[in-house]
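Every protein chain but one is kept in place in this view of the complex.
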């Protein structure tokens, strides 16, 4: 582990970006490319790849064996499990194949993905390009996400379907009629037509 | 990046094969073993592994975090997404376990896989050993392929099932009765009992 400015990088890592926040750690055999942006106090495990144009907020945890492509934005406090697979093209072909050359001349193929604040992408999950994972949502291990995920929703399966709701702290929420209180941290929510809404802002949840 | 002969390899890559085509690029922390064959103008992302006995054609794109084993053949112009998992044994046990030693003395355990010309294996997909993915077929993200995939078929899910058909260029095809024309590139197809058949050879599709 060597100290490079104010972030740390393992001796085997390759860090080409000059936009990495204070207190971030980048572990073995990981590669952060020039033009990638990584926030403060992040932890990036072994064998990761952060591409030019990827944007990662503060306090994000990225476990091992994950590649974050151009077009992927990960907001503050998100958890990206081991072996999570992102994409940035809805119907990829090899750009080197003659019949696909036209499509890859421009940038219209690039589909963006947003992982909201404090969300969790479970181990081995796969996220199809062009989707938004809502704040504090929870994608279960091995899920294949093919639609947007509402904030606070728990989704599992292939394709991933909403199976319940979770608190900011990660605990499952059980609803009595249309409102609930997290039994673990005490935070309160109500159900609306669009999904879940905290009754107090997340930052005040443990007040 | 260093120039080794006529292909390029990242400084952290380990390239032991002497059969790598002109114009191919091999990126960080990737390992190409002696006896592996890689064609021309390929792009092999970070954290890949190409085993002795694997065979890769020309113009192939292999994204990050993929291992290509002995027994796997990837034909010209195919796209292998990030985190795709191949296999070459239908019911693997640890060869070091006493009760499995007999089975691994010979080579009968080795089951071959072929990925046809211009096919796509979506991000995080898994391919069971011994199968053929037809030319220009499209395996969706996170699919688990347990049967042969017809040429031009789109398969998704676990286990993967045919959900539609795609053009050489990657666009979805909508059939009017038994024939169709790609709205993106204009290529024409007809449906037969065995699957899809182009009305003109793929090479002339964009003529």
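List of remarks:
Each chain gets a letter, A and B, in the order it is written, and its residues are counted from 1.
The definition used in the following text is that a residue touches a chain if its C-beta (ideal position, glycine included) is under 8 Å from a C-beta of that chain, and two chains touch if they have at least 3 such contacts.
Nothing here was measured: the structure is a model prediction, and the numbers come from that model.
Remark: the omitted chain is touched by one listed residue; of B:9, B:114, B:128 or B:196 this is B:128. When the whole complex is considered, the residue among B:34, B:93 or B:161 that touches the unshown chain is B:93.
Although one chain is not drawn, the whole complex shows that of A:81, A:116, A:134 or A:150 it is A:81 that touches it.
Chain B meets the missing chain through residues 12, 14, 29, 31, 47, 49, 65, 67, 83, 85-87, 91-100, 102-103, 124, 126, 128, 144, 146, 158-159. Residues of chain A that touch the chain left out of the display are 12, 28-29, 41-43, 45-47, 58-61, 63-65, 76-79, 81-83, 118, 120, 122-124, 138, 141-142, 144, 156-158, 166, 168-172, 185, 202-203, 205-206.
We adopt the following convention: only the chains that are shown with their structure count from here on.
Computed from the mean C-alpha positions, the centre of chain A lies at a distance of 27 Å from the centre of chain B.
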